[in-house]
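One structure follows; several queries about it will come next.
One protein chain omitted, others in place.
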Amino acid sequence: MSEYVLELRHIAKSFFGIPALKDVTWGLKKGELLSLIGENGAGKSTMMNIVGGILPADSGELYINGELYRPTQPSDAKKAGIAFIHQELNLFTNLSINDNVFIDSFPRIGVLPLIKKTEMSRRVKKALEAVDLHVSPDTIVEKLSPGERQLVEIAKALSSDPQILIFDEPTTSLTNKETEKLFGIIDKLREEGKSIIYISHILADVERLSDQIIVLRDGCITDEDKKENYTIDRMIQSMIGREISQLYPTKTNKPSKETALSVKGLSQSGIVHNINMDIHKGEVVGMFGLMGSGRSELARIIYGLDPYEAGEIIINGEKVEKHNPQKAIEHKIAFVTENRREEGLLMEFSILDNLSLVSVPSSAKGKLKIVNDECVKNKAEDIVNKLKVKCPPIENNPAKSMSGGNQQKVVIGKWLLTDPEVFIVDEPTRGIDVGAKYEVYNIINQLATDKKAVWVISSELEELMGICDKILVMGNGEIHGELAREEFDKENILKAAFNQTVEDKTEKGGR
Amino acid sequence: MSALKSETYRQKKPAKQVIQRIFLSEYFILIMSLIYFVCVIPFAPRIISQSNLLNLLSNLWPLLVIAIGQTFVLLLGGIDLSQVSIIGVTSVIGTALMSNSFDPAIFEGTPLWGWLIHENGGPLAGSAASVPVSIFVMLIIGTLIGLFNGFFVARFKMPPFMVTLVTQMFLLSFAIYLTQSRNIMGLPESFSAFGTKSLGFIPYAAIFVVLIALGAHFILAKMVLGKWIYASGENEVASVVSGVPTKKVTLFCYAMSGFCAAAGSAIYSARLGMGRPTLGEDIMMDIVGAAIIGGTSLSGGKGKVMWTLFGVFFFTLLFNTLNLFNLSYFTINIVKGLVILAAAFLDVIRTKLMTRMSIVNGAGV
Partner (left out) sequence: MIGNKSIKMVILRNIPIILFIAIFLIFGIFSPKFISVDSFKNILVSSSYVGIIAIGIMFVLLTGGIDLSIGSVMYLSAAVTGLSVQKLQVPTVLAIIIGLGIATLVGVINAFLIVILDILPFITTLGMMVFVKAVGLLMTKSESVKLPKVITSMGSQSVLGIPMPIIIFAIIILFGVLFLGKTKLGRQIYAVGNDVEEARKAGIHTKKVLFTCYVMSALFAGIGGIISVAQIGIVNAAFGKGEEFNAIAAAVLGGVSLAGGVGKVFPGVVLGAVMIQMIQAGLVFMQTDLYKQPLISAGIIFLAVFLDSIRSKYIAKAEKRNIRNENKGLQ
């Protein structure tokens, strides 16, 4: 019998010739909590997809309790006693908890084709008790809060009595209180002898929970040790693997005293509360906050997509009354959303159409607003050259034919064509590779140098530290702190930022 | 694109290459129609007779203008089921305005009697401008009904299918109620002339429709509004973020659909020489079918006036020839159903092929 319940030996995987995992070997012991950390694209999800039977490995073997394990579909993982708790909640919101738990394996009444509800409820009740969620198994999932849904996911995973549980970013949509509760459950599961793999970006949580930590970078294990031997600094060092300064361009912008965007006492009940912030011309202001902290919602309100109840938005000294995106564009605001696929681009449409969508009315001729094709095309090609977008001919190739990084450049480019004064950039580097990230940072730096005001929203603190003049920390719909660049010391600020949220946790717990 | 395409095809045989290119071309339906036309000649030589060709074309115009209106709504990813009833309502009202006489025995009981229509005709009876003014009123009414649909779709986010379905049911019964299911006769000569006569060589109806079609083409291909329509249909959320006034765009498209239905109604009524409340009842299938066969997508963002023209041409040609073969009404409908299904299936294959091609292209870049 092996000492490991799950073991990976020499696992490798490439996509279109680009390696995502290179010869990775590790093992998970019984009753152990093993954390996997690493940047986006380090290979964490590829590895978990291989374990889950969603992707086949190119080479290497998997073992469960010392026996060879060759999953070909998700149900193989379930049979082998592995249960996933996913980051995005995979529940059918229109169905009850009961239905969700048993959707592919309802218990039957004898030989009748009818569902045996009593047994279903009994088993679900037990699983819900195990996660300390006291709602009826008949509750429709839609009515549950994100935190409760996360608990249902865990209950669903527990209902198949797994020996290995894999948590993939389980806290991103939870409040602090719910997170604490989740951790309590994880501790309890570990005591019961379950083995757990925990994947997270929140290093403080990793430090709190883990027995063992594995750091992945570029498809390789760069660090592996007992929790006791780690500091958060060491984790970051291993994750990034090089000096932070190399990752970011040298700053050339000079923030001026002139305010470009000013927000005063902005509130919308249930979303944001008493937001005060100033962004000056030529300044890059970062906003750090986790998913669900209200940062993207704030950006949507300021851009005019969502309403607000109280407060003022002042752009270039002019107070903006109740507005909409068209007005925001008139006021020279640009908004690069966090969701490139759904909100940023028309994926099936040509790159040219995407680039010209916002600015096309401004170059249109006459009362009938006739599109000036030549002018539009020339401008678009200028931007493509300026931003060094690597793309096929822009006129007849769809946006989806480009890589993520180039798509992001096109989104930025379409706004540049409107010659904006204020740039709101939400998660500008999500899902794009390191090289492209550098270029995006470069563009942001250039914008600020050209005296534009840039507001960057991100959940990657490192990148904000690399490119911003000032960082605002957001949580629970409020701005919790403001740090000037002089205070950006790598170690201290990271700690301060994490402590900030920890302090906030205790503060809110008492509320 | 063409450079990339030839690269992909270089290894393949030329014949196969040509077939594939035709299959994937946007002129596919037109080419199919022409091939079909030529193939039918030996079996039904009458098809190339002047009278048949004129008949074929006269059937083309009204369907074309209505289908163009539908194309605008389809481009948004919506649908307008109410067009068929707009045809009936506008037919009734338009002809009531211009009719020269009403038989009291028939019309006395109708709600129009007394205030709008009298024994000696409608309010415009005898006036020199009766025909153009009536047609103008029809177009206004069609547009207003379209705006009504568009308002509920845009403002309240109601499903277009339900909104236009209920307006369809309402308007059909409204048209029947107005005339108590009678047809309106006694129309001025010049109105019939609008439907059947020509200005020199070109029929009036053709001039009317071609003008609207050119306008529609101009809007979609040349104007900012057109760009906005395509963008809203492809991805409404992204369009809103990009500053596209999607609500106004939606209103416009439904208004256009109503306008075009009314225009079609004017031609149909003129050709028939009467106003009939159930005039458009059975042509929903033809309208949507022609637009889809032309290549317009039901899910929005894809379609052209020219494609709809090809689709309508194909449809009209097919039924013209089926009529020439002296097939029964039922057999024609059986073929109609099968043709729709075959065309839709062909479209599925074309789309899949094109997706595969674009993947090849994408990888090559």
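Letters are used for the chains, namely A and B, taken in the order the chains are written, and counting of residues starts over at 1 for each.
Criterion: a residue touches a chain if its C-beta (ideal position, glycine included) is under 8 Å from a C-beta of that chain, and two chains touch if they have at least 3 such contacts.
What you see is a predicted model, and the numbers here were worked out from it, not measured in a lab.
For the options A:K29, A:R190 or A:H273, the residue in contact with the chain missing from this view is A:H273. Set against the missing chain, the residues A:G81, A:G219, A:P255 or A:G294 yield one that touches it, A:G294. Contact with the chain not shown here comes from a single listed residue; of B:M158, B:I207, B:A221 or B:V237, that residue is B:M158.
The chain not shown here is touched by just one of A:Y63, A:F106 or A:F183, and that residue is A:F106.
In the full complex, subunit A makes contact with the omitted chain through residues 74-75, 90, 92-95, 99, 103-104, 106, 108, 113-115, 117, 133-134, 142-143, 145-148, 175, 177-178, 181, 269-273, 292-294, 297, 476-478. Mapped onto subunit B, contacts with the missing chain fall at residues 79, 152, 156-159, 161-163, 165-170, 172-174, 176-177, 180-181, 285, 288-289, 292, 298, 328-334, 336-338, 340-341, 344-345, 348.
The criterion applied here is as follows: only the chains that are shown with their structure count from here on.
Our note on geometry: subunit A versus subunit B, Cα centroid distance of 46 Å, whole angstroms. Against subunit B, the residues of subunit A that register as touching in their complex are 303, 305, 325-326, 328-329, 335, 337, 342-349, 353, 356-358, 360-361, 364, 368-371, 391-393, 396-398, 400-401, 414. Contact residues on subunit B toward subunit A in their complex (touch as defined above): 1, 4, 222-227, 230-231, 234-235, 237-245, 301-302, 358, 361-362, 365.
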